[in-house]
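Shown here: the complex without one of its protein chains, the others still in place.
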Amino acid sequence: MTTQTTQEWNFTAKDIATQPDLFLSGHRACAGCGPATVLRLIMKATRGPTIVTEATGCMEVVSSIYPYTSWNLPWLHTAFENAAANASGIDAALKAMSKKGKLKEHIDVIALAGDGGTYDIGLQALSGAVERGHDFLFVLYDNEGYMNTGIQRSGGTPLGAATTTTPAGKVIPGKLEKKKPITEIMLAHDMPYVATAIPYYWKDMLVKVRKGLEVEGPAFLHVFAPCPRGWRSEPGKTLEYSKLAVETCVFPVWEAVNGKRQLSTPSKLIALAPQKKRPVTDYLAGQGRFRHLFTPQNQHIIDEMQRLIDERWQKLTQKCEPA
Amino acid sequence: MKEPAKQETMALNGDEAVALAAKQCDVDVVAAYPITPQTIIVEKFSEYVANGEVQTEFICTESEHSAMTACLAASLTGARAFTASASAGLALMHEMLFVTSGCRAPVVMAVANRALSAPLNIHGDQSDSMAERDSGWVHIYVESSQEAYDSIIQAFKIAEDLNVSLPVIVGLDGFTLSHSLENVDVLSEDTVKQFIGERQLPTVVTHEGKTVPLKLDPENPMTMGPIAFPNYYFEFKRQQQEGMNNALRRIQEVNSEYAELSGRSYGNGLVDTYNLEDAEIAVVCVGSTCGTLKVVVDELRQEGVKAGLLRLRTFRPLPVEDLRKSLANVAAIAVMDKSMSFGGLGGAVFCEIRHALYDEKQHPPIVNYIYGLGGRDTRPSELRGVFEDLIGIAKTGRVEKQVNYLGLRE
Partner (left out) sequence: MSGKEKSWKEISIAGVCSKSSVGFLTGDWKTYMPVRDLQKCTKCLTCVMFCPEGAIKWQPEKGDIWFDFSFCKGCGICANECPTKAITMILPKEEEKEK
């Protein structure tokens, strides 16, 4: 752990590799789990004493099967919808104890949740905690479904995806609703730091984690974390799909400091050279959850998906500061 | 006998008394959401915060579920946490009540007992906390604003006892106690702080093999709130039961210690009897209606009727031995319930009392009177009617109706 600020923090893969893991091996995530890579890496960006609190979900369950734990730092789970409320309580306790002289050092607080515990059941607690200005970093590991309970749809599941509650049936071909723009919602809270990241660009992701921790007040980091089990994709291609998501603008990477948005380098390169933007079909291919779309009668869904991606990408580039 | 500590008499309603007690207990974190009739607690506490009279971190959470969550998380971080709720708010916290008890966090919560919807009703009955009787919280119900003040202070000492380590609910009847002004004798803040002391933490063995205080602390990392599969879960629940068993003793201890400090005690802390020693007929009741019942008992005693009252102060853990002892020689018992358990044989208190006495050699008839739901006023004359029914039952040994609705328009 280094307490250097992000400005001074000049790290290499070797620096990160030699840092001890705070998210330990022996967890029971599926082979090729995107969120597991995300969490392992995020814990490398802690800058000092840290407390982590997590919502019910894949990463919570696989890492805390009594009596085993994969967490080498203080970690709390209570329920599904309240990662941010946990963080609020911890933040308040730390502040109270500091005021009374019972605590000398600063302790960072990180709240972790999947898309279930963020977009849907967790949204209220998150919104409340951010509005109250608690000092914590909320990391959303988005695998686009309630994966832990069996791949059910969430507000983060994209249009067209087949899940167990939006199956590709004879009459309804998968999820008909759009992916909720969670980061737009968080930006609308006027909060100090909102960013998106993918594990493929791990350096970018770690810098964003660090920035989020440094912010005094709430920070929100949306990390795209492919799930080979839920997406019915090859376990080995997890990181590749996260990269494809950026290259097709399905999941652009950017950050907003006090509302001022800037594309991060991988997405900036596409904004500057639009011919580099790949069609959504490059991303959809190989994912079992989209297989049903590759039929003549569902072509219109792929078209709608492309249209939506283009529209959101257009809006995003307009809102971002110039390169 | 030591002189009780110096006290000041203040005009406070139940909510204000609770807020003052919480203030004096030097709570570190209060996370709460307003709901009638508890609002005065959070408002009063907000005033203390705004005027710099406390160093408490006050979180105005966006819901009661988050309020209980924040209190739990704060408590597990080492802070002393307090909250208050009622009715729908308490119901919204339902999930988290079980979690708080399961995590062994000694959170103290005042519940301004109020009816549950539907229909919506803001007035006092005990259905809200009775619905949480299985949640693993200690339940103490008070008869007066004075007792509300005293019980909040005692609650921290009970909850934080290392052999208990369970959260505590202090129930005060909505509006009847929460909003009614009373003379309350109040201790000094220093006296209270000294009485409850610094929060002590139980120890646990972590995955690092260290035996350290139960606390989220980077010095001693530990994992709290894991998933425990069928081969592990049951043992944790048994541990909570043990905490409850220890609470029976602890509540009595704290009641005695507090009596020395303040000059006030409430029975033995578990049950508070009134004219029960030689009573032939008795009513068992929870909460403020006991005050009215005492007036009725006095009246009947004047007339030569051997009437008595058992106020059940601690509902959880259920003081089985004390109930059996106190009601041993009574010929007919009426149990009052200010809540209902639809589809069951009578209300919660009735079921518990009857069950506790079932194995006794003496088997008096026990009847149930469900009363005061949705804050319906219960008059002394109606309560007198209960005793008159008991006189009849004691004489004939026959019960006309086991479950009665007092004050209902039939």
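The chains carry the letters A and B, assigned in the order they are written, with residues numbered from 1 in each.
Keep this in mind: a residue touches a chain if its C-beta (ideal position, glycine included) is under 8 Å from a C-beta of that chain, and two chains touch if they have at least 3 such contacts.
Every value quoted in this text rests on a predicted model; they were computed, and no experiment measured them.
If you put the hidden chain back, the residue from A:Asn82, A:Gln124, A:Asn143 or A:Thr238 that touches it is A:Thr238.
When the omitted chain is restored, the residue from B:Arg238, B:His363 or B:Arg409 that touches it is B:Arg238. Set against the missing chain, the residues B:Gln126, B:Thr223 or B:Asn268 yield one that touches it, B:Thr223. Checked against the full complex, the candidates B:His207, B:Arg249, B:Arg264 or B:Arg324 give a single residue touching the omitted chain, namely B:His207. The omitted chain makes contact with chain B at the following residues, 102-104, 165, 202-208, 214, 222-226, 228, 231-232, 234-236, 238-239, 242-243.
With the whole complex as reference, residues 13-14, 16-18, 21, 23-34, 36-37, 40-41, 63-64, 66-70, 72, 199, 202, 228, 234-240 of chain A touch the missing chain.
Assume only the chains that are shown with their structure count from here on.
Listed in rising order, the residues of chain A touching chain B in the complex are 49-51, 53, 60-61, 64-69, 71-79, 81-82, 85-90, 92-97, 99-100, 102, 107, 124-125, 127-129, 131-132. Chain contact summary for the complex, chain B toward chain A: residues 28-29, 31, 55-57, 59-63, 65-66, 69-79, 81, 95-96, 99, 103, 207, 216-229, 232.
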